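Shown here: the complex without one of its protein chains, the others still in place.
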Amino acid sequence: MNLAIDVIQALLLVAIAPLVSGVIARAKARMQNRRGASLWRPYADLLKLFRKQDLVPDTACGLFRLTPAILFAVTVTAAAFVPVLHPSAIFGMSGDFILLVYLLAIGRFFLMLGAMDGGSSFGGIGASREALVSALAEAPLLLALISVAILSHAVSLSGMVLCTVQQYPFHLSAVYVFALGALVLVAIAETGRIPVDNPSTHLELTMIHEAMMLEYSGPSLALIEWASAIKLTLIMALLIGVFVPWGMATSASITALAIAPFVFVLKLTALAIAVAVIESSIAKLRMYLVPDFLGMASALAILAVAFTALMR
Amino acid sequence: MIVAGFCFWRGDGLALDLSRLTPFPFALTVDRLSAFFLLLICAVGAPVALFSSSYVERHYSGAKADSMWLLLPLFLLSMVLVVTASTAFAFLFGWELMTLLSAGLILIDGDSERRRHNIFIYLLMMHAGAAAVIASFLLFLPHASSLDFTSMRAAAASMPAGLRTAIFLLSFVGFGTKAGIVPFHLWLPKAHPIAPSPVSALMSGVMLKTAIYGFVRFTFDFLGGGPIWWGYLVLLAGAVTGLLGILYALTEHDLKLLLAYSSVENIGIIYLGLGAALVFMANNAWAWAMVALVAALLHALNHALFKSLLFLGAGAVSDAAHTLDIELLGGLLKRMRVTGTAFLVGCCSIIGLPLFNGFVGEWMMLRSFVAGSELPAISCAIILPLMAGVLALIGGIAVACFAKVFGIAFLGRPRSLAAEQATEVAASMQVAMTLLAASCVMIGIMPGMMVSPLTVVARELLHTPTLPNAALSISHTLPLIAACVGVLMIVVAGFRRIKRVTPTWACGLPALDSRMQYSSAAFSKPLRKTFSRVYEADRTVDVLYANQPYFPKSILYRSVRTTSFERSLYRPAVDAIVNMATRLRKLQTGNMQVYLLYIFLALIALLIFMRFA
Partner (left out) sequence: MGLIELAAAKALASSAVFLFITLLMMASAKRISTCIVLFSIQSAIMAAEILAMAYAGKSVGAYIVAALVIAVKVVAIPYALFRIMKDLKASQDVASSTTGAQSVFMMAGLILLSFFAVAPYAKTLRLDEDLLAAAVALLLAGAFLMVSRKKALMQVIGLLVLENGIFVAALTTTYGMPLVIEIGIFFDLLMGVFLMGLFVFRIRDTFEHLDVSKLRRLRG
């Protein structure tokens, strides 16, 4: 029974990912006084791409075609870590947040390599900038999650979520505020949203993630876009699960299980609209100011870890 | 190798005593720790020997090849001697032999002025380190009956704290010089790149680990841990070494120099684990001390495997493309599939990606750091988790560094004619690299077979009956993850789609050439700029103006990086020593009567001393 729910919630994350992108795009359009495209447009995009040919540059070798498969496989496996409907997941107990972070790193590394395989300057641009952002974002991400893990005395994700769920909202320690601040900044960097990267830009000079997938087309491009949408959704689900998990089904009763999906979708929509608001109100940072941005996240994360000991 | 495997997994010790043959006591024992390092040496030595069989054929001839084949097995034997020695004499004999034989092997490759300078620095620093090690052995003498390991172990328990501290510091400096801790790492980037590739692989993969063996033997076996500041010192050394090593590696474009700096970084990571173990021991948290120690030792093994794989790959690359400058390489994966794939496995392992072996050691280290927060002392509870952040930063920069290496050297378009005409290397070289790559992946997916014997090693060293805890659950999770990823990949990649090969889109330009790709300097520029305080390059721009002011005839841009250590630590120290030596030179006047005066003065001083003593 538990395993069935775990599988359902992993599939839910994978299936709902393009819808989340659609919601964010629609909310941004509304803020710009446009009507915006339909919420289901990303699904149509994926279908269209799956039916097309796969174009491969002549300099590329097997690694180029293997990268989208690796990225997608790793991201879907990572989605199996995050508790969504109830405080456990397929790898929720046996896996821990360290494994989750490094699994996502596999995808990023191969995406960088695939970008350089194209043999054009744009791949190099994307890869070197992504190297900068990911090198500096890894430390605050791990430190912030470590501070939450220290507080919940558990390293597995389901342990962390369980600890938060069982507490009354107002009994939470103040460390969560610092960890939340650091994680929000890092999440913006990891998922490539404004102010770190513009996901809908056409100017190669401003691209980070887009430049890495510039050479891909057809089903490979569909897999990469889907994988980045899944990554965005799973990081949002992680934030929701660790910081505001109330509403998850803590018991196996039918009512709890029926309410949980609705509550989750509600929270996810609220977070998506928040992302859209942030993206529409702040300008994208110049690339050499991104280390500054991530430095602030690091300072917050270091404070979060220090406070777990100071506020014992 | 059979002996090693037997002792490691079964746990019986072997002993060999040759004292009757030699003037000093000379005995060899293989206990569990030695067996582990013996396994490490042999696991790397066998593929390297296989690799050298065709490498030596192609590169050397006649006397050089013969001396190569003479010295290489002797070098391996000297390392075996070091880890199996059970008397101080045997240990030091092997230690000195290692240095001399490796210097000899480097000398075989040629002795230009620069090479001799580098070898000189190498020998100088190694002997300085050996002096410190000999001193730390000798400090046991007042308390130990003889200089074999069992009596030293027994004596250490009854020594005063000051003596223990002195031994610890001396062994830290001595073994640290050999291992490449940051103030003493200067020889590493000078010696490793100029050696022939199999020798580089052995030096970087195995010789550094003998220093780790020595340090572990001294600190954990003989001295049995100490006050908490020992752990902080080792942690600090490990953090600084790891960070500086990978930052310097990021900016290099000579493949072997980059790998040498990356060895420095990994030694730093191993020292981080050892430092954490010392801190846990000082706080009596034996279970987590065991985990940290296992993590450090496992990372030593993993590093030996993937670093030798990478050096062998570099040797294959230099064989095929006749250059090691990655700015002149490119597109090698298409032309050398086996080498390229093995190198890719090595890169993934060194970064610490899951399903490859580098991840397991780092994971265990991170878990032990997180557990440090449960210690009662507030400073430990803050510092240990923050070290996890340092480890994450080191890992992040390593990803950038090796993405650069593989992306520029193996992917894209070839940047020189030699790279374009590169072909796959000889079969035995390929087999050697594949063996190492396979072992990396195997340990990455099923770490249990290495982790469980290592916990027994740690248990013996720390003398605790405490059982390891759930921190070792990674052995169960990783095969599941591997299965999951594998299944998904097959599902996704299995959908055969129509593929069409086209030229890369060049924004409408007729064609892209290899100069339009990113270069190594360009790739590392963002990170170089972020960490510009560390690098402090000396930049000169010479502009030669022609008649018109905006179109100069030529612009020359030079950026020279002397590592900040050379500038701020070594040069002043060397200058001070040379100054002092010049002043002392005045004592040697050459005048016979002055020398007689010295003897006369010494006699008077002795008489006075005897009167008052």
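Going by the order they are written in, the chains are A and B; count residues from 1 in each one.
The definition used in the following text is that a residue touches a chain if its C-beta (ideal position, glycine included) is under 8 Å from a C-beta of that chain, and two chains touch if they have at least 3 such contacts.
Since we're looking at a predicted model, the values are computed, not measured.
Engineer: Under the definition given at the start, what are the shown partners of the omitted chain?
Structural biologist: Within the full complex, the chain not displayed touches A.
Engineer: Return the single residue from A:42, A:219 or A:291 that touches the missing chain.
Structural biologist: A:291
Engineer: So that we can see where the missing chain sits, which residues of chain A does it touch?
Structural biologist: Against the left-out chain, chain A lists 168, 170-171, 174, 177-178, 181, 291-296, 298-300, 302-303, 306-307, 310-311.
Assume only the chains that are shown with their structure count from here on.
Engineer: Find the geometric centre of each of chain A and chain B from their Cα atoms only, then give the gap between the two centres in Å, rounded to an integer.
Structural biologist: Roughly 35 Å, centre to centre.
Engineer: In their complex, what parts of chain A are in touch with chain B?
Structural biologist: Touching chain B from chain A are residues 53-59, 61, 63, 65-66, 68-70, 72-74, 76-77, 80, 91, 94-96, 98-99, 102-103, 105-106, 108-109, 112-113, 115-121, 123-125, 127-129, 131-132, 134-143, 146-147, 149-150, 155, 214-215, 218-219, 223, 287-288, 291, 298, 301-302, 305-306, 308-310.
Engineer: Using the touch rule from the top, collect the residues of chain B that touch chain A in their complex.
Structural biologist: Touching chain A: residues 331, 333-334, 337, 344, 348, 351-355, 359, 363, 366-367, 369-370, 373, 378, 381-382, 385-386, 388-390, 392-393, 395-397, 399-400, 403-404, 406-408, 411-413, 473-474, 476-477, 480-481, 484-486, 488-489, 492-493, 495, 497-506, 512, 514, 516-518, 522-527, 529-530 of chain B.
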